[in-house]
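Written out below as structure tokens is the structure these notes cover.
Only one protein chain is missing; all other protein chains are in place.
Right after this comes subunit A.
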Amino acid sequence: MIINKKSEGTKLEILLEGRLDTTTSPMLETELKQSIDGLTELIFNFEKLEYISSAGLRILLAAQKIMNKQGSMVVKNVNEIIAEVFEVTGFSDILTIE
């Protein structure tokens, strides 16, 4: 998985490419630990993300809980497979998906 970032003040967009699974989730977790402090807007761009497993969901939930307190979080450009994972796990109600 490749992580790209676009940062603008307290707004951060994270663009993921590949698979967010057991093997790659720790990378994203480390990245967020370093950058989530003080953010008011967090955007995940999944345009190039193939799929997500529960390891990835765990990180999105943790990020959402932090952003609930300090700003907003949006997940955009999800493909059909990821949309279905969000749907069956109830994450489509928890996350803001655009």
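Heads up, the rule we're going with is that contacts are C-beta pairs under 8 Å (C-beta built on N, C-alpha and C of every residue); 3 or more make two chains touch, one makes a residue touch a chain; residues count from 1.
The rule we apply is simple: contacts and distances are computed from a predicted model.
Enquirer: What is the protein name, per UniProt, of the chain that does not appear here: "ATP synthase subunit a", "Sugar phosphate isomerase/epimerase", "ATP-binding protein" or "SpoIIE family protein phosphatase"?
Expert: UniProt lists the chain that is not shown as "ATP-binding protein".
Enquirer: Taking the full complex into account, what residues of subunit A touch the chain not shown?
Expert: Residues of subunit A in contact with the hidden chain: 19, 21-23, 50-55, 57-58, 61, 64-65, 68, 80-81, 85, 88-90, 93-95.
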